[in-house]
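The complex is shown incomplete by one protein chain, all other protein chains being positioned as in the whole.
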Amino acid sequence: MSAPIQLRPDETFILNVGPQHPATHGVLRVKMEMDGEYIVKAETVLGYVHRMHEKMGENRTYAQYLPNLSRLDYLGALGYTHGHVLSIERAAGIEVPERAEYIRAITVELNRVASHLFWFGAFVMDLGGFSPLMYAIQDREHILDILEGVTGSRLTYCYYRFGGLYNDVDDEFIEATKRFIPNMRKSLKKYAALVTGNIIFHKRLEGIAPVSAETCRKYGATGPVARGSGINFDVRKNEPYSVYSDFDFDVPVYQEGDSLARYKVRMDEIEQSLRIIEQGLAKLPAGPIMTEKKPKNIKLPVGDFYQAVETARGSFGIRIVSDGDKNAYRLKLRSPTYSNMHLFDETCEGMLIMDALAFMGSLDLVIPEMDR
Amino acid sequence: MGGYFSDIFYGGKSLLVGLSITFREFFKPTVTVQYPYQTIKMSARFRGHIELLADDTGSPKCVACGMCQRACPSSCISLDSVSVDIEVDGKVKKKKVLSRYDLNFTTCSLCGQCVENCNFGAIDFSKEYNLASTRKEDFHFDLLDRLKRLEEKKA
Amino acid sequence: MILETTEQALQALLAGPMPASAADQADVRANGVMITDYKSHGYHLDAKVSAEQLVAAVTIVDENGFFLESITGVDWIKENQLEVIYDFSRYDFDTCRVVIRTRIPREQPVVPTITAIYAGANWHERETHDFFGIKFAGHPHLVPLLLPEDADFHPLLKDFKA
Partner (left out) sequence: MSLTLLNVIVAVVIAIAFAAANAAYLVWAERRGAARIQRRPGPNINGPFGLLQPPIDGIKLMTKQLMIPGGADKILFMVAPVLAMAPAIMSFVTIPFSENIVARNMDIGVLMIFAFASMGAMAILLAGWGSRNKYSVMASVRAVSQNVSYEIPMLITAITVIMVNGSMDLKAINLAQAGGFWHWNIFPSLQSPLMPVSFIIFFICSLAETNRAPFDLGEAESELVAGFHTEYGSMGFGLFFMAEYANIVIGASLTTLLFLGGWGCPFGLFPGVWWFLLKIYLLIATFIWIRWTFPRTTIYGLLNLSWKILIPISLFNLLLTAGFMKVF
């Protein structure tokens, strides 16, 4: 029997966006209190893919924890494993050969381009355009092929080791990467004409969900979200790690703080990553890819250690509290989208649902990385 | 008022530019592979599940030291050994021989720590990727048996 | 630059002597501010405060333009204490990472909330509550975030058995 929907005209209703919803790209749930199509209040509910990676960090040795890091963010996994190996190397005082660091930087940047490409496609699909996703996936597929050729896997890489790399790159990798860069530049021009210049796309994003620099600071937003709000913050520049100080690249910053600015930041970042890859290939030194004393059974000194890296989504931090054992006493993962998504609840109040979902897309969410 | 018409003009132009791009893409060749009918070459470093390697005589190189078992983050390897007497130069010696090597592929995360930690080069990645099943038990591999079958096929 | 300003402000708050070295870190150390070796530890300033001084310390950090990186806990079961660690960093090129930590007894794990200062602390505090059972007094919505809604266990406590 049908029961009438009883709502007074001034009454609001609850709309559950998720846990299964096309716009949330995974299992994220946003409980929205709606007044018609306007959002009165939103509450994000996390934890649908929570796997307690931090507890696993306490139970496993540092080396055994390596595969976990690539399961955080399946789109830009190399950045996260980079953070882990850097933190261990910092704490244990392991010197890494230059060649290994260069290869790390090149592969991380390739992975960043792949991640941004996938975000670009998925974002435009959020806005209703389907073809750009397919074009972006085509380009991303080339990167995955290149990375598969050197790491052996396509998404959940386990390539870096404490003190170096799992294996060296071959000529095929260098050739393929050199071929890829001009093709990618051509594709970027295509995306600029097809999507960035499109009037419908502009009208949908311009002025939508402005996030002020102060809000970013209060929520700890990093990465393209902060850079779209006029904050010139990139861990690669602010706190140079690895060999990033050797590269000449710019940090794209836009002042507007709206969804379009966040979009533009990421698209410009692809170009900057390509520049880093180019320079890295040109400068790639010869030499070993592993430290001479290959460390086995790493034990860290007692104390706290923090390492931040710039992943595709923002500043990823890893805090290790060690009691001198071969596994961590406490291992905290600071994931960037966790802080970035936190903005959403406050910012989307009073927005139309379609703008709010476009805004959510512009935050570049990867749910497993948020839930850890 | 001028903005009104220039908006319409540039907006319309951007739409035509978009249409011209998809029009050009329409006539380009397809890039996909028709998977079950066509396959692409696997890269040399592809990491499938692990497999045991045989020495010249066809028996496994593995000496059952258990390094792989200890290195594995998700403890998906389990192995057993028996000690057998063998005669070397007329003397009877005891030697550990691998009797069981099971891989629980359901929990394996393909990190490669086992292969790296093996001091005898006794395990390597297989190139198999067509692994699909509706039953969990199909992913509990008996690698010793697998090696035996591979050797028989070779012989 | 900012390192000295923040350090002085925190010193003034604590008004205590500075520990001589970082060597005795794992032992329960007295409240105080300490400059750490960035190269080996990854952060510049380490301030240990009491739970009552926490809000004042975070206010100092906020006034100096830091952003909240994360909040987490550590279970020091041997000392029967829980530690809450606040990480702060900066957006500008005056790189300075500040760690503020406080220890509380395990039996009564209560610290004041900092959501009034940093709105973004909301989720971090909820997460810490999930994992350690640390209560943040004054938190507007302290319900499980990453764990199920009805979770009454705290998995990162060292005596937690699944």
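The chains carry the letters A, B and C, assigned in the order they are written, with residues numbered from 1 in each.
In this text, a contact is a pair of C-beta atoms (placed from the backbone, for glycine too) under 8 Å apart; a residue touches a chain by one contact, two chains touch by 3 or more.
Here the structure is a predicted model, which means the values were calculated and not measured.
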| item | value |
| --- | --- |
| Which displayed chains the unshown chain touches | A, B |
| Touch with the omitted chain, as defined above, among A:Tyr48, A:Trp119 or A:Tyr135 | A:Tyr135 |
| Identified contact with the non-displayed chain, of A:Glu54, A:Asp355 or A:Glu369 | A:Asp355 |
| Positions on chain A where the hidden chain makes contact | 2-3, 5, 13, 15, 21-23, 34, 36-37, 124-131, 134-135, 138, 194-195, 198, 200-201, 203-204, 352-355, 357 |
| Positions on chain B where the hidden chain makes contact | 8, 15, 18-19, 21-23, 25-26, 28-32, 34 |
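One rule holds in what follows: only the chains that are shown with their structure count from here on.
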| item | value |
| --- | --- |
| Overall pattern in which the protein chains touch one another (line/ring/star/complete/other) | line |
| Centre-to-centre distance between chain B and chain A (centres being mean Cα positions), rounded to whole Å | 26 |
| Rounded Å distance, chain B centre to chain C centre (Cα mean) | 43 |
| Overlap residues in chain C, where contacts from two or more other chains coincide | none |
| Partner chain A, residues of chain B touching it in the complex | 7, 10-12, 14-15, 17-18, 21-22, 25, 31, 43-47, 71-74, 109-113, 116, 125 |
| Chain A-touching residues of chain C, taken from the complex the two chains share | 22, 25-26, 39-43, 46, 65-70, 72, 74-75, 85, 87, 89-93, 95, 97, 99, 118-120, 122-123, 131, 144-148, 155-156 |
| Complex contacts: residues of chain A adjacent to chain B | 60, 63-68, 71, 131, 135, 138, 145, 148-153, 156, 158, 161, 166-167, 190, 193-195, 197-200 |
